[in-house]
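Only a part of the assembly is drawn; its chains keep their places, and the rest are absent.
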Amino acid sequence: MFSVIQFPGSNDDRDTRFAMKSVLGVPSELAWHKSADLPADTRAVLLPGGFSYGDYLRCGAMARFSPVMAAVRRFAEAGGPVLGICNGFQILCESGLLPGALLRNRDLHFVCEHVALRVERSAPPFTSRARVGEILHIPVKHGEGSYFADDATLARLEERGQVLLRYCENPNGSRNDIAGVANEAGNVFGMMPHPEHAVEPVVGGTDGARILGSLVDFVQGRGKAA
Amino acid sequence: MKAVVTVTLKPDVLDPQGQAIQHAARFLGYDAVRDVRQGKRFELTLEPAADREEAAALLSELAEKLLANPVIEDFRVESIES
Amino acid sequence: MTSAGDPPVDLALALEHGLTEEEWHQIVRILGREPSFPELGIFAVMWSEHCSYKSSKKHLKTLASEGEPVLHGPGENAGVVAIGDGLAVAFKIESHNHPSYIEPRQGAATGVGGILRDIFTMGARPLASLDSLRFGPLEDPKHRHLLAGVVEGIGSYGNSVGVATVGGETQFHECYRGNILVNAFNLGVVETDRIFLASAAGLDNPVIYAGAKTGRDGIHGASMASAEFDDSSEEKRPTVQVGDPFTEKCLIEACLELMQTDAVVGIQDMGAAGLTCSSFEMASNAGTGIEMDLDRVPQRAEGMTPYELLLSESQERMLLVAKAGREQEVCDIFARWDLDAAVVGRVTGDGRMRVRCHGETVVDIPVDPVAASSPELDRPTAEPPELRERQKLDLAALAPEEDLTGALEALLDSPDGGSKAWLYRQYDQLVQGNTLIGPGGDAALVRIKREDGSVTDKAVAMAVDCNPRWCVLDPYAGAVAAVAEAARNVACTGARPLALTNCLNFGNPEKPEIMWQFVEAVRGLGDAARALGTPVVSGNVSFYNETDGRPIHPTPVVGMVGLLEPWSRFAVAHFREEGRQVVLLGETREELGASAWLALRRGLEAGAPPAVDLEAEVALQRLLARGVAEGWIETAHDVSTGGLALALAECCFSDPGGTRVGAQLELADPIRPDALLFGESPGRVVAAGAHADELLAAAAEEGVPARRLGTTGGDRLCIGRAGGSTWIDVPVARLHELWARAIPRRLEAA
């Protein structure tokens, strides 16, 4: 079962579930932010985009304290795959499940447009359906997507191959053009672009299905080893 | 020369951010937190001015024109240090 | 009935509240006594132009609002139009001009918040927004600031609540220097058997308040002289409301969840004049009364008076009437979303509004005279004396354009003609995953899903349009053209125009010339809507858009909605492929009156705007629907401001970042080249596809003039006289650069 977490202010929860079901053919369940546990047979967790708690104070700052996030943390620590998209990425960083933080875009404007992303690693659970060096076209839509980590952290991330996606043209000022980064164990991944908005040819193209599809493969035991 | 200017929402203006923070604080068990208002704080570095008064005048002007939105915000020049 | 601290109520205070002496006497007659302070406030707000439509009512009644698919027309929070299979769309456009000028970010944000509430109040899930914006020249730093603030406000609110902003229009003109226009449009989807109305029906049913707490926001909105309050409180009474999109998002979800139950009898958002307006409207609609206790209203500030509680315009609040006994269920749903909800009163049968506070009755007035039978004026009208003179334009005396390429470049590089990507890139255009065509085309096209997430084969097209330069030179013709253009934009996607909403932005109606402009525009709106079979189902009037006696140009903005089914075939506004045949549909006449070229290159705002042939328009739109459905048309772009040359240039680029396709085109009409390239004859569309012969044959059948212009391909745009000289021959990349940079370069100059 794929569990999509719903915080008050989540927006892309419905779109994420739509992508999983209508395009990838897998069912998902909503997990309400106030519940202390994930749905019983959770095999993967998706943290959707949006503005949890209005993104007041800092984006993701308050969602981090939701009861459900304790369950997500346990799930992640036990090795379960967790994908954070946009606001989900921000929440994972705030929670310390991913290194770094997301700052206001360099030009201070919200940006909504398709961007080109270079795949830096091809590995389950998130990028097994893509090849290294391949360019994916997926939209971004965020006001605070500028990835920041200090020099030491950044060096470590690069060295250990935790950067899975990089912008070809940096839309927000992210350090090292980072668009998506995984934890050291590789089971928690956050990305600013929205794969769920690129799963149908007429609405945004289909490159996003490569990311979500990788996760499906992994959960269904079809992910090829790195 | 260093200076600090703070900008706060006028008293009756809705502060959704402050409200949300107060909410979160309660949720975290900090029941003592009754109210939170979020404001801005600007730290400015200035060329050495002839004197503090001149600097203060400049800062007020700048705050009014640029740092604060006088329709909903108040400002205060907090400190000037050389 | 007076509370401690209330000022004495008399005629003078009534005048300060913006009421007339006659209205004061009427109030005393209705009540049989002098009103209390809160009662005076209520009358003042409810009878204000903003709430009562007193100057416009008489004229708005003439608009055609009925038609087969119309489920709810004007009078409800939004118009509702059936789109088949048990689904309907609710839509409306509303102005937030004045607040946006005072505080652009919050003004625009709360404008979006307000229109969203109008939509979900009806039970519809907001699907997509458009925004129609007008500013003064960008050379003015104030207007650069206003533009940035308004766009940020629209984006911050719309993006947060998860509703895509998929289109709009943006213009810059001297006449908006003192009064910008911010009109927000939203459309939502609702199942026809789940539509909710603002009705306080059912004796003893509970009246429930839900959403944000009430503060002292926007009490000046009631046009109150602040001196009447205690002096020190002036600072505490901001006129500007701050939007809280997070609360709105929770309110949307909670209300839609609630509406899936059958506990709700009626529901209304608290907009202008807050609690007062919403409760009066609900009672008036149901022919009932309401009894309310202000002590139960969730309050943000301390020590609020009845006057303040009744007139506050705090945002993100709803009032609803539930079935008796279902209170708890309702409150539980709001609690799940961490929203305040409280039973504040009950429905009564005596047709009176009775409000108590601290155990005392502070308001006791009959509902009807305040709401339904508010005053109606018949203001005098007079044609502006110099208008006939301004409409004269002698083409023969007008020096021909010497640099046709330069003129095209200048138009592309102008803020009106240039790309609006700087604005709409700040909007989430994608959320909800239905955007087939986002901003950048003629109309937006958005797919419809059901509430359970299942995809339908329906899509709605929507566009907002108005050309104020035409409207000032001839408000009747301008309004007709706005309807025709909006419908044509919708038709360019392949959709069939269904119905429209409108936002009438004018100056001071007490001036006969302004009132004349208004009446003419309404007449045009009505005539065009009838001719095109697109009823007027909702709208909004914004008067007093003038500063220092200088009014804005009349700006009747039309929001048109159409249906495309199935959406598997639709046309876009740019050339998709090389080697396609380009066809011009519609007739080009030798006219330059009221054109952008005339304004930009000759500094003249003069001449009669071109007349719209509504019959030809209907034929053209029928042809477009057919051509798209048959697959003959893959590109369709409306020829409007800037004329044919600008339209052709725009066809060469899809924005942002998309393809660039050039074209080699020849024009044969025997008229002067500048009129051919830059004249604005309406009813024309540039079409392209791989089946020009079929399209031309169908055009002949439908009686639409059509001619082949050439083919797409290469990286240049070449336009010339058939068998003669070349007028324009430029790299598309150069045109694109000018167009893309028109707005950013002016903002960066700062």
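All chains are identified by letter, namely A, B and C, in their written order; residue positions are counted from 1 within each chain.
The rule is simple: contacts are C-beta pairs under 8 Å (C-beta built on N, C-alpha and C of every residue); 3 or more make two chains touch, one makes a residue touch a chain.
The model shown is predicted, which means the values in this text are computed figures rather than measured ones.
Expressed with the labels used for the displayed chains, the entire complex holds A x1, B x2, C x1.
The definition used in the following text is that only the chains that are shown with their structure count from here on.
If each chain is reduced to the centroid of its CA atoms, chain A and chain B end up 35 Å from each other.
With touch defined as above, residues shared between interfaces to two or more other chains in chain B number as follows: 16, 20, 23. For chain A, the set of residues that touch two or more other chains comprises 53-54, 56.
Only residues 16-17, 20-21, 23-24, 27-28, 38 of chain B touch chain A when the two sit together in their complex. Chain C contributes residues 152, 155-156, 159-162, 244-247, 249-250, 253, 337-338, 424-436, 447, 449, 453, 455, 656-657 to its touches with chain A in the complex. Looking at the complex, you find that chain C touches chain B at residues 102-103, 106, 212, 215-217, 235-238, 240-242, 244, 246-247, 300-301, 314-315, 338.
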